[in-house]
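The complex appears here without one of its protein chains, the remainder shown in place.
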């Protein structure tokens, strides 16, 4: 069993995004998806804090702390981009205007439930925009390692951690493959090279259907 | 009995507006109040259709049909003015940011109820922004003739026409004087020259208290 | 490459009979007259329109109503000096009217675009327009529950746009455009100017590209005021 690297996972997720889409990428691994959008292929990135048309990180000497992403890292604005306030920004999200949102996750259930805001043992709870994105994006996808660092499945029959949203996830990209939550099971859409259905079954806490 | 002219009524209403106020003036007689704001005395006029800092009518050759007031007549913008959209404009109204609104009225009751949107026999009903202004302005005032053209009282114990808002009117300027609705009566604040309390009592459909 | 600029006929090709359509404008200011004419040519009927007014003379909104394409109007102020087309049909009972206070209309549309299905407002509480609506006290005052408005199509007019769909407006012609742009599956904006991408100041964009599906270049739109004058002159001769 080999599976995809972080960049291969991100490239696979990027390949599912049609040109012209408005896309919100969560903090961390989802941000990497932006590096795999082909040059000249127009995808418009949304940031919760009031940006459409977010571009790549600036050179260090060009950093502007008034132009940061949702993870509070300096970014740039590409031509055609716009600034707007927080209530308008979340109107875009809640109103179903963001075509695709890709989030990280602690757990995803085959019911489409996602847990990514509370590990259940955090000192200071924090939710940010996760629940708004989970409730509002037209298509909600997850990019995550297939199992936790300790080897436990993150794809489950039902969540063990506090939910961010219920019945909202359309697709999951992991190092082992691409899976869609289908209620009582995950449908296997694609497997990474060298990965078998058995590998995936063994590392998933819910039934798998399809052989990709 | 003589009473105030339309301009004297408007001047009296204008005299109650402190400098720095944000003011919305209804269509018709209320618009005349703007002509009686002293030059250099800064009052900022709001128009429902997305204007703050509305100035006087332009010369005919300067008319711009993209710069009209709520009555759809050409206006101007003074320095410091701003444009905004309709939802934001009514957020200003409903949110209690407009300090003073002066409306016309068919009827006002001593309960503070106002009727100014439906004569009860209109062919095509139309409400516009009247109910929003009635519900939202910090201080709501009425400027109106004391009686109808046929001589019936417009100031009543209770409305006979469909209400625009309930318990919302603070003050009424008429050709006979200034009156405040006080629940079960009108308090007489001021009388126009030559007008007696008896004149007012005779032409008002509710109890009057005070001798101004 | 994203290019939302197209002809009006192409933008409106798929409008279905029975569609709900938001139409921008406060009187003449911001009225997308050319898009409405293209909608007449397209032929859809049985429409529900959401507008502040009901049109004047016999162009734009008034013409669409005159051609019998409109089943129902959701509107705040359908009465006007030259509004005889709607007036006549309404008196004949040939068009339905849902009367909505102007600020409630704007807020219901804004809610539709923002994913808020319903909200409480003090406007119209205690009046005839509150009839049948859920009521509740907040801060000691009565409020009523109002429902969001969403539509199949929004037709709006802006001053300038780019190929992504970013828009700026002109003066008080902004009015309902920005809220309506957010609340339809298909938002079509007619613009007087098309700007190159990046030419509109990102700080001054009023409607960001995400809300707009089609941009139609109409450099020199019809003046309703001139039309009304022509009508009046025609009646005098």
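To keep things simple, chains are lettered A, B and C as they appear, and every chain counts its residues starting from 1.
Just so we're on the same page, a contact is a pair of C-beta atoms (placed from the backbone, for glycine too) under 8 Å apart; a residue touches a chain by one contact, two chains touch by 3 or more.
Predicted, not measured: the structure shown is a model, and the values here were computed from it.
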item: Chains in view touching the one left out; value: A, B, C
item: Per the touch definition above, residue among C:4, C:63, C:143 or C:227 touching the missing chain; value: C:143
item: Given B:3, B:53 or B:125, the one touching the chain that is not displayed; value: B:53
item: Of C:8, C:73, C:114 or C:129, the residue in touch with the unshown chain; value: C:114
item: On chain B, residues whose C-beta touches the chain left out of the figure; value: 19-20, 22, 40, 42, 44, 46, 52-53, 77-84, 90-98, 135-136
item: Interface residues of chain A (partner: the chain not displayed); value: 47-51, 64-68, 72, 77, 83-87, 89-91, 93-94, 118, 122-132, 134-136, 162-166
item: Residue numbers in chain C that touch the chain omitted from display; value: 107, 111, 114-122, 138-139, 143, 168-171, 201, 203-204, 206
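As a convention for this text, only the chains that are shown with their structure count from here on.
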item: Topology of the chain contact graph, where touching chains are joined (line, ring, star, complete, other); value: line
item: Centroid-based (C-alpha) most distant chain relative to chain A; value: B
item: Chain centroid nearest the full-protein CA centroid; value: C
item: CA centroid of chain B to CA centroid of chain C, Å; value: 28
item: Chain A and chain C: spacing of chain centres that average the CA atoms, whole Å; value: 36
item: Centre-to-centre distance between chain B and chain A (centres being mean Cα positions), rounded to whole Å; value: 54
item: For chain C, residues that touch 2 or more chains besides their own; value: 110
